[in-house]
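Showing just some of the chains, left in place.
Letters A and B mark the chains as written, and numbering starts fresh at 1 in each.
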């Protein structure tokens, strides 16, 4: 088992001690040799209302020290079947939006070049755009997107096309997302314009309002989501504001009536089988958090995503490299 | 569309900028010409335990800047079909209970005299009594009442008949409420006296305990509620403590085991069709709030009520003034 990186053992070093990398894993200088790269994107320059997600990676790291080694439901031990590490934060620029988008794309491209699956912690939702530019540099990908907001607006404040309310309109326009393989789950709350969601639907994106999830149940909706994503490469984007503000108050644009964390965990587990080429947890804004509970929710979702990705890595290794049974690259 | 007041556009002026009226609407000097008057009642002199609801209107206004123009489920655009404004706070007196009750009644009477529907933000629940004195000045009204507490106690601290635990007993005694058309939903928590709820039932009021809502479901209970209210003029009173304290901690008398905001939104939406002559959101007590989430819940419920009232106004205008299709008065 120890051929892979192991987290610091909390029965030896208490959780409040030691350094605060993602899940107490080693801090790697690059993604070289990693199956899965946990990476922070501390930038919120696309935020139109309350900034603060720039502090997200630090707090999610801190709360992720509560994660342990084994998933209690699936029995999966991600750190025993895949090589995983914290690769630190990508370079950002809090003052210059265009430079920041470029730096983030470069940082992710380097991870992708190593063949690692990036699991990102934002940062506001605009950070997903440069991540997609790196992940979908060759072909458009599908996306399963958990959020209170569709984030497919066009422009803000005169003609600004790049904000955390517009990434997925840009991503479709840039050919990064295949809109027919995109599903947005949990959308809710008042909107600016009656046509706001129409554009998305016209592209072929599927919007599942929270009310529909409540009516149909999580399992049914996730079955549809898996079908929409199909077998192709798929990105998973988890905006923490899909969760109810009482469970995730530390975010910039809270909307009441959200998911419980129980539902969120169940939804993420039901992604099993989807071909994940990258994922993120975004919009954790610690200055508005209370007692770290939003960052804890973010860290736990990151653990769930890590389990999924590790299983996929392990499976694919067994399948494709028959002679080398699970050896790390 | 622009014949009616429009909220400040957040894609032009960010939500953290500009003044903080209810839903970013204009501040009107009076209710003259308004279909719907949003009004604050910053008074908590009837509070028997933790005061603070006096600060409710200010914080609900602040959080209401997060509301947008269109209801995502119904597609309703309240500000396009009714003339709505913030008319400021009624005059109050934090030191003299009887003077305060008179001032509040006078403030509301003026709104009523303009033919506007008042949507009030308290203040503690005793503020509903003078509001009812204004709203039901001619005839008793029905009431759909969301709350953890029945608020039909008799007296406190020797013989005080006026506290936030007694308004509805007084309202029935004063002939403001028709008890047979009153339903209280979500009542829960330990009570002072076994006979506490009996008085209400003896008058003909219907108490639906939280446990009954959980058993029957929100839709079924709301169908009964609509039947109880019938077609007559009905007041809607929403005590924020009907919501669970984790989602609405900023209140004076929290009781665990409450509604989720998701259920609360659904219940309010199911009021569609009830003849609303006034409504309130009360007991938001910011000094006990956390990160503004209680005020955000209050603001969103206010938005839901505004949509209902706007639809009703629009319908009634079409119905009764055939030649003047939707023109503002």
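The rule is short, and it goes like this: a contact is a pair of C-beta atoms (placed from the backbone, for glycine too) under 8 Å apart; a residue touches a chain by one contact, two chains touch by 3 or more.
It should be emphasised that the depicted structure is a prediction, and the values quoted were computed from it without experimental measurement.
Of the identical chains making up the complex in this file, 2 are positioned in the shown model, whereas the full set numbers 6.
In this section, only the chains that are shown with their structure count from here on.
The angle needed to superpose chain A on chain B by their Cα atoms is 120 degrees, rounded to the nearest 5.
Separating the centre of chain A from that of chain B, both taken as means of CA atoms, is a distance of 39 Å.
Of all residues in chain B, only 9-12, 14-16, 66-73, 75, 77, 244, 246-247, 260-262, 265-266, 290-291, 293, 296-297, 300, 303 touch chain A in the complex they form.
Within the complex formed with chain B, the chain A residues making contact are 48-50, 153, 155-157, 187-194, 196-197, 209-211, 214, 244-246, 249-250, 253-258, 288-290.
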